[in-house]
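Yeah, one chain of the complex is gone here, protein chain that is, but the others are all in their spots.
Letters A, B and C mark the chains as written, and numbering starts fresh at 1 in each.
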Amino acid sequence: MVGPIYIIALALGLAFFLGFFGKSAKTLSVYLMLAGLAAMTCISGTWLSAFIDGSVSTQEIYTAGFKPPYSINLRMGLEEAAFTFIINLIGLLGGTYLFQTLKKAGNAAMSVFIILIMSLNVIVMTRDLFNLFVFVEIGSIATAGLILLDKESKALQAGLKYMIATGVISGLLLIGIIFAYSFVGNLNIDAIIGANLAGTTAGMVAAFLIVVVLVLELKPFPANGWGLDVYEAANPGVGALVSAAIGTASLFVLHKVLPMAGESFYPYIVAVGVITFVGSNLVGTQQKNANRLLGYSSIGQLGLVVAVIGLEPVLGTSFKFIAFALIINHVLAKAGLFWISGIIRKANISEWSVLRTKPALLISFLIFIFALIGFPPFPSFFGKYQLIMNLISSDNIGTAAFILIGSFAEGIYMFRWVGDALKNEVAEDATESLDCGKLNKVLPVLLMAVAVVAAGYLSIPFVDGAYSTYFIPLAFIMFIGLIDSFLPAVVKNVVSIAGMAYFTYVMYPIIEGDLMRSIFFGIFMIGGILTLIPGFAKKGKREGFYPAALLMYAGLATIITADNTFGFFFGWELMTAGSYFLIIRGKRSKAHAYSYMLFSVAGAYLILFGFGFAYQAIGSSLLEGLGEIKLLPTLAYTALAIGFMTKTASLGLHIWLPGAHGEAESDVSPMVSAVLLKAGVFGLMLLFLNMGDNGETILYVLGWVGAFTALMGNLSATFQEDAKRMLAYSSIGQLGYILFAISMMTTLGWLAGFTYVLNHFMFKSILFMVVGGIVVATGTHDLYRMGGLIKKMPLAFIAVMVAMITMAGLPPLSGFAGKWLFYNAVILKGWYIQGVIVFFAGTIAFMYAYKMLHSIFFGQLKDNHRNLKELSPAILIPAYILIAGIMYFSVFPQDVLQPINELLVSLNLGDTLTWAADGNATTVLSNWNGNAVMIIIVTTFALVLLYTMLITGKTKKLEQFNIAYSAERPFRPETTHYSHNMFAGLNKAIGFLVAPGITSFWNNVSTMVMDFAGMVRRIYSGNGQVYAGQIIVYIIVFYFIALGK
Amino acid sequence: MDQYLGQVVMAIGFILAILGLYGLLSQKNMIKMILGFSIFTTGVNIIMVAIGYVKGGTAPILDAEGNAVAKFVDPVPQALVLTSIVIGLGVTAMMLAYVMKLYQDKKSLNINDYKDLKW
Amino acid sequence: MLTVLAAILGIAAVVGAYYAIHNEKLTAAIIASGIVGMVSSILFLLLAAPDVAMTEASIGSALTTAIFFFTLNKIRQTNG
Partner (left out) sequence: MDKKFMVALLVAAMAVILFPLFQSFEGGTQLSELGQYYTQNGVSDTGATNLVASVVVTYRGLDTLGEVTILFLAASIISFFLSVSKDDRIENRTVMSVTEILSTASQTLVPIIVLVGAYILVNGHLTPGGGFQGGAIIASGTLLMFLANPNHKLNHTIIHVIESTSGIAFVAIGVIGVLMMDGGFLSNKLFDLGTPGEVISAGAMPLINIFLGLKVGTELSNVLGIFVESQNEK
């Protein structure tokens, strides 16, 4: 194997050699430089692979032929090999990416480039403190040179600020080093660490100076204005190097040197890292400039790793994996993003919509963003999961919380960016500035995207509870993604349905025998297939739809089949990502998808937080831990409950839902409304079953929340004129019932809950499918612009009517079963007041059901709807399959409810319901027989219908529109539609209950956060001198907090 | 008799370093800031050499026969300072080059005029 | 003896540094900073560091000062 010293010799020899060429042979020079970088990559790569197979052990490289400490020594071990490999790879790809720029700049720039990469290698390998200083200086100077590649005034300013800052820093570092030398008599890092430098006051000051300076090299918040300016002003190719390569090397150095300051110093490093992570991301929320935003994100991510480095004693054996996963994730994603930025050449993130003209880049962009936020299957997901688990296990709850808050803040701007890229208009001349004709610019980006996925896969063995089976559906989705651009939607639809069916068949055995899981699995999988069918009515390719839908369903399936919290969370995040991509497809969905994502991410972090306590309880990821939480159980359970409730859109957490469901595409709404929301219910059920005595208060509160959610949701629905939003609000209300029902924690309550779950799945699927179809056909969401469609779409009418009857809980359909169980449950539980509220809400449900049915199907047919036809069979067939389901459930409820009853009894929820053989269900209060009710009501209706037909046989049919309007064509809603503003009176009476107080609450919260961020970022005044002063202030404050006694 | 030579020189070093830092942070004129920086590094260099001083020591150079004639001062800090001086020159020269270019751009030496990048 | 000499040189250096930082006239300031370099070079000699003294004299004092002057000259030129 080639010795690591040759990395230095090769790079320097080459750099000096390029001097021979003067100003000529520039192309050759670039190729030489790249060849050099490739050779360096190979050297560290071969070492890395040798360390991985274990064929070599850690090597010490002595220079000058003397042993340390008398000469400088380098070390090549697994970590060094890995880090130098990353650095050299980024150097090679970064050099490839900058090919044209470097060629234009000339041979000197190439020398500087290769020297920079070389210096980072030495920084990683050296074990000599002063040698470290020299090569850190080389790195800084080379960076200051590369900042000028574009020779712009802004770059000059940034470069000067950078030089001033690093100048101050390195002077102080030198003072630290020389005193460390004088105390220990040695410059060897290992010897200094062994000498307990921190034992004396002066020694501690020296160690402090060294460590704090190396922290400052990582640009900690808020003393980092000089670093941010570099990110903003330099060529993005250089930004990628600074963020990925230099950042990585600096992290390694910090890790190497930190032990000098002693154990007691670690907590301060954690604080520094966390403050940087949270602060930088918070300030980033105000940023619109893409490169600067990437700078904030880079600094934040590096801060997170700094915190992890400080947590080494706490994290134990997981430390290396966590740190490395976070670093590799940052390196790959951030380099990729910077390079994309250089291709896009749009400073303002709102103009990044131009990415849509280049699908490969767009997908890479999305991969990078989701990797940075910590979505599966990327390495940071694994790293963050394990990090939070270990933190809470070791009682570092506050640290865990702050890390999650910082992650959320990062999500705020990252998802805004994604929204802009996916939804903003593409300006006509936008593609002119694109610079993607050159393969050398695009290829590195694509390689990074592939690498970050691969790195995720490689993380599996290191995380408790991670299995490679979780990647199987992802592989299928990637396959769909690959054929996405080529095949028409019909083919992809068939493939997707077949894939889901096969997946269901394969996965079912895992949960067979677990009735609760089977029910949800059935809803998710059968519901998934049924809700895919309406897609046959769509034309074209529908690019992006199928990967997104399958991602969501893969996530849902994983949630159900996972036996541990890791799998659950993995599925949860897949589901969140998939549903986000589905929701954002709607024409006006940008803002709604954004708020959906923010609530979802916040919810997911709460869930992760809660899972940490479960992990703490049993020391593993198994779901059983949920029942064993002993540390702060109320906090943990509350976090979990709120987390799950973001998906069930309970009161206060619901504001994303109406827009997200209402504006989604016609066949997406049933997916996200009828199917997706049940994931939250499943989570809550899982939680409730595990809470035990610790959950009583939580359940009581949630009962109230459920009741008010039901009232608010239904009341809001009645005031809606937008058909789909009405259904969306109705979902909120229905989920409120479910929450209320299961919060009772009794057999009857849960039985009612399950009934609602099944019913809501079926009728809301039907409603959203059919109404969605009608919305597309009529071209309007507004109820008052519809009317009289019963003649045009009788089958649709029947479907909606059946669904409405179920929803309103009227006999004979299964909705009534739910109500009956429900009232019995309420009375037995004694939650009378809440029960009244829910009862009132139920009445209101009847009102909007009537309004919708009436507005769409009765009344005057609109002039422009005269040519409408019945809805496509693609919509009607799944709708009628579901109607058959409702009918079956209505006639034979015991077939479904009896097994559930047995399950609930076995779960110790009490035995209060008895089933007779004829399907007669009895509680202590009353009894009910679904079959009998059905028979009686059907008979009555049949008789009435018969009678009506008999007596109306002779009536004359009056065509619509044969009454002339008196000279005037009506145009205002109230003149054309009776049902416009139908419940104005009600609105006047109790409408204040649904005044958008909650929306404005969240608006205020976000305004406050934004204002705060805006205030904080004023510290970045742009003055290089002030930045240098901030560095000094940082050191002083740090000193007096950490060492001032 | 020269009991405190080391301390005196080191004190000078610290004072120069602090003064230089003060100049770097307080002067608006960029050239003067760089002068401050230059003084700061000079101060640090003096500190380094002072660290290696041994009371009554002579330069660490042996006589022609290669015998140590007297007590030596520590050669290590001296070697380090050589490097430090050169680095100082490199950094100073680069800063000045930056200032020259910036001046061509805005005709101002005031650091406050170069705040195009912020927030 | 040497200590006294060092102290005197030190005072000179500090005064020079103060002058370099506070003098409004750039030319004078640069010369003052050059003097600081010269003085420190002598201090190195006192501390038995002839190698360092030599380097400081040529690099720290002469070359650095020259570069400062070239810069100043260039700036004046651009101005007028």
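Criterion: a contact is a pair of C-beta atoms (placed from the backbone, for glycine too) under 8 Å apart; a residue touches a chain by one contact, two chains touch by 3 or more.
None of these values were measured; they are calculated from a predicted model.
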| said: Checking the contacts here: which visible chains does the omitted one touch? | reply: A, B, C
| Among A:Val30, A:Met76 or A:Ile115, the residue in touch with the chain that has been omitted | A:Ile115
| message | Contact with the hidden chain only, please: which chain A residues? | response | 3, 5-6, 8-9, 12-13, 15-20, 22, 61-66, 69-72, 105-106, 108-109, 111-112, 115, 119, 122, 126, 130-131, 134-135, 137-138, 141-142, 144-145, 148, 151, 175, 179, 181-187, 200-203, 205-206, 1029, 1032-1033, 1035-1036, 1039
| query | Which residue numbers on chain C touch the omitted chain? | reply | 49-52, 54-55, 58-59, 62-63, 66-67, 70-71, 73-74, 77
| query | Of the residues in chain B, which ones touch the absent chain? | reply | 3-7, 10-11, 14, 18, 21-22, 25-26, 50-55, 57, 59-66, 68, 72-76, 78-80, 82-83, 86-87, 89-91, 93-94, 96-97, 100-101
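Note that in this section only the chains that are shown with their structure count from here on.
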| task | Indicate the whole-number Å distance between the mean C-alpha point of chain A and the mean C-alpha point of chain B. | result | 50
| remark: Note: in the complex, chain C contacts chain B through residues 1-3, 6-7, 9-10, 13-14, 17-18, 20-21, 26, 29-30, 33, 36-37, 40, 43-44, 46-52, 55-56, 59-60, 63-64, 67-68, 71-72, 74-75, 78-79
| said: Taking the touch rule as given, give the residues of chain A at its contact with chain B in the complex, in rising order. | reply: 130, 134, 137, 141, 144-145, 153-154, 156-160, 163-164, 167-168, 170-171, 174-175, 178-179, 181-182, 187, 225, 228-229, 232-233, 286-287, 1017-1018, 1020-1025, 1028-1029, 1032
| Interfacial residue positions of chain B with respect to chain A in the complex | 17, 21, 24-25, 28, 30, 33, 37, 40-41, 44, 47-48, 51, 76-77, 80, 83-84, 87, 90-91, 94-95, 98-99, 101-102, 105-106, 111-112, 114-119
